[in-house]
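Every protein chain but one is kept in place in this view of the complex.
Chain IDs A, B and C follow the sequence of writing; residue 1 opens each chain.
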Amino acid sequence: MGYTKRVEIRWRDLDGFGHVNNAVFLTYLEEARDEFYTGLLSHDTVNQMVLRHTSVDFRRSLVQSDDLVDVGLVVIQVGTSSVVTRETITSSATGEVAAVAESVMVHCDQARERSQPFPDEPRRLLEAALEQDAKEGD
Amino acid sequence: MGYTKRVEIRWRDLDGFGHVNNAVFLTYLEEARDEFYTGLLSHDTVNQMVLRHTSVDFRRSLVQSDDLVDVGLVVIQVGTSSVVTRETITSSATGEVAAVAESVMVHCDQARERSQPFPDEPRRLLEAALEQDAKEGD
Amino acid sequence: MGYTKRVEIRWRDLDGFGHVNNAVFLTYLEEARDEFYTGLLSHDTVNQMVLRHTSVDFRRSLVQSDDLVDVGLVVIQVGTSSVVTRETITSSATGEVAAVAESVMVHCDQARERSQPFPDEPRRLLEAALEQDAKEGD
Partner (left out) sequence: MGYTKRVEIRWRDLDGFGHVNNAVFLTYLEEARDEFYTGLLSHDTVNQMVLRHTSVDFRRSLVQSDDLVDVGLVVIQVGTSSVVTRETITSSATGEVAAVAESVMVHCDQARERSQPFPDEPRRLLEAALEQDAKEGD
């Protein structure tokens, strides 16, 4: 369902507790979103999308031996100039969910400053993804 | 009001857009929380506190010339085993708010796995901080 | 020849020039060394090895579209308590060498503080790797 991006955990991702640091979770989410949006929309459109909000529930810590995580992503809302995704970080080793997140991206002008409605084509593609994810989620 | 931690922006904090990357915002928040909790509570108690949830509103991008950020923090809720803080990242150069966040820390057992009520002393200190922040917030 | 570890470039690895930041090159090298040493030696031995020296020649910049790098590693010297590797970071997309490095790891006591000769078994394994790499390098 939706899109999945596999990311390899690096030693540098851990902090002094031996766990993947909380900030690195946002990097994992970003890797999934980047690849999802880049695959779906034009380079220009993606470059004008800015992260406006993110919220993360940390469920379990990740350690070096988890080795890989799968970041799943579904589109849950498409607005005039924004799109909301729900993202899940799962340990590939254990299948356990490490975090669940929601992220709002806003389409902006070229200066990436003010929000601006999606052009028709990307909007159509995002709505198709939303519909597809909703169907599969049933 | 509350606690403020100044953090210097590093060149490494920027990403390919020339803005401080979203994941680095969590690092700025963590620096403020770490220093706040370490100043208030014992080392052992802080080591048993785990970030359970965070949500961030990104308001403005930060660039190298912002140079420094001030991360403000107030306690907004204290529970049996959890504490919620509201955090604000402000450009020291411009005074503009770059992000507003809320973070939930949970007090856990020594293995940092299961939640466990705060002992009396840290709970008392957190409630005093909460009361102080509420008063100053009036 | 030697060992090769593939690492995926992350958006977070770039800096404000749109290039993979120089510090991240050390992370790529570390990923290769960690996997090489972990595959060859016991967990305990690897945990007692400390990076003592590294030197890096930066030949070409890496960008997001390089996507993946291959970090090649050969053992070039084995001493009583140290091992030297030569490492090469190559863009998987273009085959161009981005950096060539040399790293010295020192085997230490359990506190990871003072150097201590390799036990017989790891030393034998490192010398076998050295010999193998030298042969293939001919």
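The rule is short, and it goes like this: a contact is a pair of C-beta atoms (placed from the backbone, for glycine too) under 8 Å apart; a residue touches a chain by one contact, two chains touch by 3 or more.
Computed from a prediction, not measured in an experiment: that's the story for all the values here.
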Contact partner of the left-out chain, one of A:L14, A:V84 or A:V100: A:L14
Listed residues C:L40, C:V56, C:I76 or C:L125, member touching the removed chain: C:V56
For chain C, residues in touch with the removed chain: 17, 21-27, 30, 50-58, 61, 112
Chain A, residues in touch with the chain not shown (by the definition above): 11-12, 14-16, 18, 21, 23, 64
Where the missing chain touches chain B, by residue: 7-8, 10-12, 27, 30-31, 34
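FYI, only the chains that are shown with their structure count from here on.
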Same-residue or different-residue interface between chain B and chain C, half as cut-off: same
Interchain centroid distance [CA atoms averaged], chain A/chain B, Å: 23
Separation of mean Cα positions, chain C and chain A [Å, integer]: 31
Rounded Å distance, chain B centre to chain C centre (Cα mean): 36
Where chain C touches two or more other chains, by residue: 11-12
